[in-house]
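I have a structure here, written as structure tokens, and I will follow up with some questions on it.
With one protein chain held back, the other chains of the complex are shown just where they sit.
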Amino acid sequence: MSALVLEASGVCKTFGGLKAVQSFGISLAGGDLKGLIGPNGAGKTTVFNLLTGVYTPDEGKIALAGRSIAGKRPSRIAAGGMARTFQNIRLFGELSVLDNVKLACHVRVKHSMWASVLRTPGSRAEERAIEGKARGLLDLFDLADRADEQGKNLPYGDQRRLEIARALATDPKVLLLDEPAAGMNPQEKKELRDLIRRVRDEFKTAILLIEHDMGLVMEICERITVLDYGKTIAEGTPGEIQNNPRVIEAYLGVEAADAPSGASNA
Amino acid sequence: MRHGVDQHAMQPGASSLTTLVRAWAPVLACLLLAVVLQMVVGPLLVSAGWDFAAKLLLDIGINVILAVSLTMVNGFTGQFSIGHAAFMAVGAYVAAGIVYYGSFRLFGSAEMAGGLLSSAPEGRQGAWLTRGDALFGLSILAGGVASAGCGYLVGLPSLRLRGDYLAIVTLGFGEIVRVLIQSQTTETLYDPEEIAKTPLWQLPKYLGGALGFSGLPFYTSLFWVWVFALLTVLVAYRIKSSTYGRAFLSIREDEIASEAMGVDTTRYKVRAFVISAFFAGCAGALFAHTVGVQLNAGELGFVKSFDIIIMVVLGGLGSISGAFLAAIILTILPELLRSVSEYRMVAYATALILMMLLRPQGLLGVREIWDKRTWRWLTGSRTRKRGGS
Partner (left out) sequence: MDGLAVGSLYALIALGYTMVYGILKFINFAHSDIFVLGAWMSYTVALCAGWPQGQPTHIANWVLFVLVAVGVAGGVYALVGRLRLGKIPSGAWTLLLVSGWGFSAAGLVLVARALFAADQKLVAGGVILLVSMLTCGVVGFSLERLAYKPLRKAPRLNVLITAIGVSLFLQNVGQLDWMFGTRPQGMPALLPDKVLATFGGTPGATAGSWDVQPIQVRLLDVIAGGTSIILMLALDRLVFHTKLGRAMRAVSFNERNAALMGIPVDKVISFTFVLGAMLAAAAGFLFGQKYSGLGQPAAAIWVLLGLKAFVAAVVGGIGNIRGAMLGGLLIGLAEMFVKAYQSPAVVDIYVFGILIFVLLVRPGGLLGRVGVEKV
């Protein structure tokens, strides 16, 4: 196992009187694929927002590749190697599919804006490289023939995949996927599963996945963390989680219907 | 894919000569076009008796600079500045002060001392460019830089303020600039000896205040206006089509996603303000030295800002060519409609409202005329592939 790329411990966040996240901890190494599950409102997306800097944690440590990132701007954290997708898709709707991915390459750009304006050889070469990289990602994600369409005109499943492609274009060490399978049909879900695995294997990225589809989570995640009311109630392999009484308790009655192969089967 | 950018950057693309030509040819073309306008088109128009057309070309050029520069803030980054005329005022007064008092100090009077490229078509003689032109050119840049400084100051609050609050700050800034200038002494010095005696740091006080700054030499010519107008367009285009342009546009599309992708949104917003203010300052400098203009801060208030906004919005927020076209049309139109001038603003206002109701993205949206998508849209052959589930 390679060195840890993401290490969080004791992370807390309170909104008003509500303890949204309490002493959350997780560690990911390159190539890890972990899941984060929990009933609605358990604080999963808040965890993502804390990790990516949208919220500042009240307490706790978060380190990305050994450097502390708690309290930094989201853009700095992204530059440090954290990328995410959004639960409610946030594409750049008016921009073309290709430009969406190209924009994400911006964070690694080395030439200055003046070089862009003067069209220096360096800036030209880098623009070409970005183009190549973006097209490559679109190929991988099966979006190449939609490259010139506007992001907002894509079908839902394609938008979700484009979000992942865009996140990957930032060359992340850690990739956070917020419900990537939401709204997908079984066929698309199967493709997504293969895609996530492929991304992990090819890019050696650590992936943390929030997902309501228990089948998907249990199948691809090596370890799973379960949140309920902001607290971590369980952590372990899919097998352990499926048989954990506290997890079953948290899910039963609330989301039993949503989690057929997970909690309710156990 | 981790290899990505760095390795490819080392790849030798086209030969370095071609790259150099492609980088600088458009700049030279801008210069050349401006010279042609000044030396060929201008005299032709005048000899044909169309003096007004030559004058109109000046106004169009200045408005093009204003509209295209505002596009960078309002169109690219989606911020909403309603104080653009204030940047113009800053540039205008800085440049006017330098040119007016500089002329006295250097040449002994505020007479126009320009060469062929800054003279009116009639009675041309002498060198292409003179010391007077150098002074004027430098003053334009100084106006631009001063204005860019203000742009930085105005852009800074974007650290804390979202869209419409920022708009209010720009408005407040605009009013402060206007009132500051207007509340100064109304005196303008015109005695060479007195000017020579007054220490340099005291001269900026005498800018005419509420009465306006008169007696400025009329350096602004087709050459100067269009050099700056074309360069503004070129710079705007090159920014928009580069990775930095995508960063700007992403802020406008979705600030949170943009930040999550590593774009330091605050820094880019401030940058957009600075660049935009720079060009607006240049436009102000050019405006101040146009024939028939008596520089007065009262005219550079929010009414002027709204005029520029109308151009940007009608052209399409984010479209350089749209702003360019709108600037041309909205400069010519009032001249044509002179007989019904009181209805002009009513018509503008109606057009603005209807545009928002019926075609909210403006004439061209973010597109440019030369985009493939625009042609598809114009010719109606819009074959959108719908697929998936």
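Chains: A and B, in written order; residue numbering restarts at 1 for each.
By definition in this document, a contact is a pair of C-beta atoms (placed from the backbone, for glycine too) under 8 Å apart; a residue touches a chain by one contact, two chains touch by 3 or more.
The shown structure was predicted, so the numbers you read here are calculated from the model rather than taken from an experiment.
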{"item": "From B:G61, B:G78, B:G97 or B:G316, residue that would touch the chain that is not displayed", "value": "B:G78"}
{"item": "Among B:Y152, B:F218 or B:Y348, the residue in touch with the chain that has been omitted", "value": "B:Y348"}
{"item": "Sole residue of B:S16, B:S47, B:S109 or B:S183 that reaches the chain not shown, by the stated touch rule", "value": "B:S183"}
{"item": "Option touching the unshown chain, where B:A167, B:I329 or B:I369 are the choices", "value": "B:A167"}
{"item": "Those residues of subunit B which, in the complete complex, touch the missing chain", "value": "78, 80, 82, 157, 160-161, 163-165, 167-169, 171-173, 175-176, 179-180, 182-183, 210, 256, 298, 301-303, 306, 309, 313, 317, 342-343, 345-346, 348-350, 352-353, 356-357, 360"}
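Following the convention adopted for this analysis, only the chains that are shown with their structure count from here on.
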{"item": "Geometric centre distance via CA averages, subunit B-subunit A, whole Å", "value": "42"}
{"item": "Residues of subunit A defined as touching subunit B within the complex", "value": "52, 54, 73-76, 78-79, 83-84, 86, 90-95, 99, 102-110, 113, 116-130, 132-133, 136-137, 145-146, 148-149, 153-158, 166-168, 170-171, 185, 188, 202-204"}
{"item": "Residues of subunit B that touch subunit A when the two form their complex", "value": "1-2, 4-11, 13, 16, 19-20, 22-23, 235, 238-239, 242-244, 246-247, 249-250, 253-254, 256-265, 271, 318, 365-366, 372-373, 384-389"}
